[in-house]
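To start, I am sharing the structure in question, which I have written as structure tokens.
The complex appears here minus one protein chain, its other protein chains still in place.
All chains are identified by letter, namely A, B and C, in their written order; residue positions are counted from 1 within each chain.
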Amino acid sequence: MGVRFGYQGMIDDDFVEMHHHSVSNILQRGGTILKSARSKDFRTAEGRKKAVENLRKHNIDAVVAIGGDGTFRGATELYDEYQIPFVGVPGTIDNDLYGTDETIGYDTALNTAMEAIDKIRDTADAHDRMFLVEVMGREAGFIALETGIATGAELILLPEAVKKIEFIKDSLKEVFKVQRRSSLVVVAEGDQTGGALNLAEKLQDDFGKYEMRVSVLGHLQRGGSPTSHDRVLASRLGSAAVEALLNGHYNVMAGVINDKNALTPMHKTWSEKKSINFELLELAKVIR
Amino acid sequence: MGVRFGYQGMIDDDFVEMHHHSVSNILQRGGTILKSARSKDFRTAEGRKKAVENLRKHNIDAVVAIGGDGTFRGATELYDEYQIPFVGVPGTIDNDLYGTDETIGYDTALNTAMEAIDKIRDTADAHDRMFLVEVMGREAGFIALETGIATGAELILLPEAVKKIEFIKDSLKEVFKVQRRSSLVVVAEGDQTGGALNLAEKLQDDFGKYEMRVSVLGHLQRGGSPTSHDRVLASRLGSAAVEALLNGHYNVMAGVINDKNALTPMHKTWSEKKSINFELLELAKVIR
Amino acid sequence: MGVRFGYQGMIDDDFVEMHHHSVSNILQRGGTILKSARSKDFRTAEGRKKAVENLRKHNIDAVVAIGGDGTFRGATELYDEYQIPFVGVPGTIDNDLYGTDETIGYDTALNTAMEAIDKIRDTADAHDRMFLVEVMGREAGFIALETGIATGAELILLPEAVKKIEFIKDSLKEVFKVQRRSSLVVVAEGDQTGGALNLAEKLQDDFGKYEMRVSVLGHLQRGGSPTSHDRVLASRLGSAAVEALLNGHYNVMAGVINDKNALTPMHKTWSEKKSINFELLELAKVIR
Partner (left out) sequence: MGVRFGYQGMIDDDFVEMHHHSVSNILQRGGTILKSARSKDFRTAEGRKKAVENLRKHNIDAVVAIGGDGTFRGATELYDEYQIPFVGVPGTIDNDLYGTDETIGYDTALNTAMEAIDKIRDTADAHDRMFLVEVMGREAGFIALETGIATGAELILLPEAVKKIEFIKDSLKEVFKVQRRSSLVVVAEGDQTGGALNLAEKLQDDFGKYEMRVSVLGHLQRGGSPTSHDRVLASRLGSAAVEALLNGHYNVMAGVINDKNALTPMHKTWSEKKSINFELLELAKVIR
């Protein structure tokens, strides 16, 4: 059985029977055939009770929950309150879940953001331009760090490595000094400057003579046909989640660590902090 | 000879010799190998005098000017003041030049904008969302109209067909009434609402319960590998421009009308108004 | 109502009710939700009788037939034998239907073939290589001509412009003489040399010292997300077909000629010959 619209659909009894052919020809599509929603009702005890009643009505023994930390916290509540066996599958573009090297959707988001910035770069050969591009990542700079390197950004701003505005200005002045015609700054939305638009304002006084171009990539990073890496990861974790349930491993998340399947207790996926790769952060400096 | 950075390079003597192999393997690349710039100097009589001196120094008989109406006005000035033979080639993504069915870059921009909106759409199956996407087009709604149809937008806002905010609100209410979960509005940047961000504000009061997502596609529409259509058109018009010069047709723009090469007096390309296809505007209504 | 698997589905009663939402989120997908099939049964009188009985059973007044000349000949038979009102919509990547400037799918196939050849070109900077790429086009060279220009092919071989093998060899020798490291030949599958593999054999003796790489693009040209151009054309012709039926225009094909909707008697779409653009053929020579 599939549950549409997440926990809200579990409460609203929006269940749909799924067969072998239900997933034919969906590998190459972005988005989700089960759709998604935020559920206020689920935050209430009545809501969760209704959800469990529906699971029982449909004779559902166990649930595979696909999502990020919100989804997993919900699963943990149902497990704690009603002992519903859950296994989590990390499906979020932000890659900020502990217990897996990469989350499903992250590699696709990286490539989508990179291709958008490539297109912006194509016009960057004109004189005296400054491109500020904001990518997703509220709490963590995974996307900004990798796409920054992948697009040869002159500066990458992350929540994990806060820079003073004076440092940012000095770095940019140096960039223009060594004869580059234009510069590209990649900013994570969660950076302390408050995103690309705020940053542009702060730079206005010192860099007013440059044409400033701000792009906020936004939701387009959430769509697009998945990459090979993401499809293989999703197939792998889906299979691992079912196996975990069959083997009686409940309230864990299925992940891949060093190319091996691994199970992590659900609560650790959000309580432990997954760090960006600081080797890459060093690399970004070297390349600049 | 190629002139880098447009009229500014003509003034600064930024000329580069070009050979057969100078253009090898560039067909598939976005941007321009000759780069571009805006030139304040060219607006002065001294600037233009310097430009012409440089042309003469390099024994240049005639110029092929690639660009939009700014480029063509500049060419016309040099032609009027110094009788430099010019032929224009329409290179602008906005498609707003009279004398050619399509400008070089327009088809690529359409597809780039469309693919970005497709990715936004991929996440549109969630409940109660409203996506406002701003595409390029300051004076004309060519891009908004075609990408709006191509992505199945519920509403398309163009400079050519001004809508009262009340009309916009009523249309959107209707859309949500007929059970669609989300709606997509494509807005030309030159629309009188002042772009997608302004529109979002105006809709806030009536549609606050919907999650509103605003995307401003911006400069990414100017890059990307050209489409087949644009490559063939560019090859065709480049060849037609040279032929025109050889045949003594000066101060005209080379274009394609109804799949035939056509020359149009330069000044007409901006003084005459090229209209969007109103059949398509009707079609957009029918489809909605 | 939709009929799945074409005339075979009409015979097998494979009808499906379609609503507004049946076509939601399909604009960006390649292939066809109604699927397709070749039907031997339809070539028999009994088969066609059964098809018409099913149309009547479902109270179907008129049919929009999407396809190429096979589809349209079938429609014409049903019209002649049973007076079933038909309007045709040109859906074929080959672009070889008279009565429309472009068929639906042609622009997508051009871009798909071009992108594949671009990737082959990326490796073409090595010494002494010859790439022979076969694209679709059994009777007509539309795809080969445009993708040949769009990818800067050194030679383009079309059914419409038969070349002696000696001419082909001489042209290629000239190419290698002017210092190019590699050469690219685009061949239409219907070219008289018998396709890229046969051509490679014929060149073996004279060009054995070059590494020869043959690619047969094949069916991948039939898929992929449609271009903006194709989506707008499809929306336009679908609407035009319905309008034609409402206005009592039967057994015609809806097409676009010089950016205006146009109806053409069905039989003319295959009996009249649509020609490639010979201006483009000249251009290909100039560019080489």
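Here, a residue touches a chain if its C-beta (ideal position, glycine included) is under 8 Å from a C-beta of that chain, and two chains touch if they have at least 3 such contacts.
Please read all numbers here as calculations on a predicted model, not as lab measurements.
The chain that is not drawn here is touched, among residues A:Asp118, A:Glu160 or A:Asp191, by A:Asp118. With the whole complex as reference, residues 5, 8, 29-32, 35-37, 112, 116-127, 131, 213-224 of chain C touch the missing chain. Chain A meets the missing chain through residues 20-21, 24-25, 27-28, 101, 107, 110-111, 114-115, 118, 121, 124-125, 146-147, 149-152, 178-180, 225, 227-229, 231-232, 235-236, 239, 258-261, 277, 279-280, 283, 286-287.
Everything below uses one rule, namely that only the chains that are shown with their structure count from here on.
Centroids built from CA atoms put chain C at 40 Å from chain A. Listed for chain B are residues 118, 121, 124-125, each touching two or more other chains.
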